[in-house]
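One protein chain is absent from this view; the other protein chains keep their places.
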């Protein structure tokens, strides 16, 4: 079920200069959400910015009927959102999208996040540990940022007990380089991902690399993709990604409805 | 001199459900302003609402280099303005317009305000009493509102010592009827306006009536007119009013630059 | 299909609108391409409330549409270059029409094609389908290489295209015009002369956006169609001009987001309106407008919403 309604903003936290965490009291959304889902938010009531903005569900509290989003201010929409105060009611549409597919069994999940890609992967991490009762030690979390100061949620990951491998482009923390390079090294070094379910989210070039690596090494990797999304519901066909699931004809799939989670081997990113 | 600059909002007061008073620290504007002038405010940084909004200078403090505006929330622009907090910097353009012409001599001024027309007339009242040293008892202030609860600034007028005659459309306070009817009664009853300078501001139909009365009774009445104002500077010719100063050809004058103060006998309102 | 003419909450106001022999329970439709085939929105509100649903353009064969990125945002508007992505008329009849027929609202099938023959073949196939109330002929799509807008850009081809369709079907015809022309009135008149039952306008304006950082257009197809509040003034002017020069009803489209906008279009001369882009912003726009029109009429003691149509005073 999808809902569109005004929901109350109940918490607002500034995590760094550009990164904010907002919490909503939204029983209808919480009850129907699963990791990888997103909400589509109307940030203002003026005609500019006009369209809704999409945000992954970052944390979900079933007991308190509330959920959080985590976002970075990158333009007018997120800027307006960052200035909302608790007590305000925001027009949310959700939960939307297909969600991650969580394979049965005790294989060790590998999560690979780049930048704000942390948001959907955190919700997955919470879910794996808390709902799926997967031992946190079995989960690998690879997390890349440009610089040391960019990381968020490290405390949360620690608390969950998940081992986290960091990568920074300037080497100021952890591995020096892209998180995809760190990932590739792990793939080559060990056999740890061969039969592991992999989950990844990050900027477009990273998703492209993850897709290529998955095809090359035949990995079972799920990507959370982004696109400009006018409707978020699957009605406008504005958010498509090229896929070739059956090895045949190219085929456009809707990121909002058929995704945002796709098998990395299925999509053709450019 | 006209200035365009960001000036700090230093005070913000909600006078009634819809009426707000904002104060700006704006030395450049204060030093150059006279009663009847207005400022053109950019209320947001988005493209909607796009254009600036005009507000009369309502109160001016030369010592503190600040001035106030008084406004009613009637649409998106004023709504945004009403939510500004002190400490924010707003892009103001001003002072603009010609200002009231204050005749020399000791004739008793008559001020006629309707609704938010109170704003420029209050600045004039302050000026007459404080700068021109006109005895407050000599000033008549006629002030009309729809209902009793609508009046603002009555305390200020009392403090200034100006005798105020109120009119309400429903008769809930003072004279029952339009303030223009009250004014006409005064014109007829006494001779108090015959040689008085009259100043008036209010909604369009009221300005039309004041213009007609002034023509009929040949009164020296100055009206503060309003119009949609794209530039506020006199450049676009978007804010014109029809005039016929020389009894001859109709002639369009710019409310922002040639006005907003016009001789009531000069303008053709419809 | 409309089964009752005045459903919904009891009201003194008659919101129904007649266009030829077709009755709309209220003047509020949803525009082609912005509401899919109704499925997605049916989860969010009761589609029975709508005056009508105009489906995404249908072509003879399935079409994948243009490569992404297909949309971007502009000041008070958006650009799209979806390019008539659709399942093709056969699958449409099989899979989509049965779903639409569950609802008590008018179903208007938007038809497009690359050649005049393609339009005819789609229409002929639709002749055999059930539960279609009207066809909207899209001779105004700016997002395809062939056909589309070309047919609607001059009076002769608009006339030719509409008359040939008129000959092969008994469905009432709504013909959708493009604003990318010098004089939309002459095209509307040509369409009227060729037997259309009503005229809908406007489709999108040709527009473009650029990401200056990467020096690339934001749409893969470079140009696309501009829609949303930004184009409302253009749409209103065209509706006003056309409705004064044609006798058949006009359907107003372009940037309608609320009751006030809808009233403006009715006053300008539109008998029906379509909500497009605003379905994305607030999926319940159309039902809020229906409620708003009801309230407006009741407050102003207007017995039939049709009374407002064209009542602009100069």
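The letters A, B and C name the chains in turn, as written, and every chain counts its residues from 1.
Please note the rule applied: a contact is a pair of C-beta atoms (placed from the backbone, for glycine too) under 8 Å apart; a residue touches a chain by one contact, two chains touch by 3 or more.
Everything quoted here is computed from the prediction, not taken from an experiment.
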Chains in view touching the one left out:
A, B, C
Touching the hidden chain, out of B:52, B:72, B:186 or B:265, is B:52
Hidden partner chain, touching residue among C:15, C:54 or C:230:
C:230
Cross-chain touch to the chain not pictured, restricted to B:65, B:156, B:173 or B:251, is B:251
Missing-chain contacts on chain A, rising order, are 47-48
Residues of chain C in contact with the chain that isn't shown?
74-77, 79, 153-154, 180-182, 205-210, 212, 214-217, 222-223, 226, 228-234, 236-237, 240-241, 255, 260, 263-264, 267-268, 311-314
Residues from chain B at the interface with the omitted partner, ascending:
1-4, 42, 47-52, 91, 93, 227-228, 230-242, 250-252, 257
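Please note the rule applied: only the chains that are shown with their structure count from here on.
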Count the C-beta pairs in contact for every pair of chains, then give the pair with the highest total.
A-C
Using only alpha carbons, which chain's centroid is the nearest to the whole structure's centroid?
C
Between chain A and chain C, what is the gap in Å from one C-alpha centre to the other?
36
Centre-of-Cα separation between chain B and chain A, whole angstrom:
55
Which chain A residues touch at least two other chains?
47-49
Note the residues in chain C that touch 2 or more other chains, in rising order.
75-76, 229
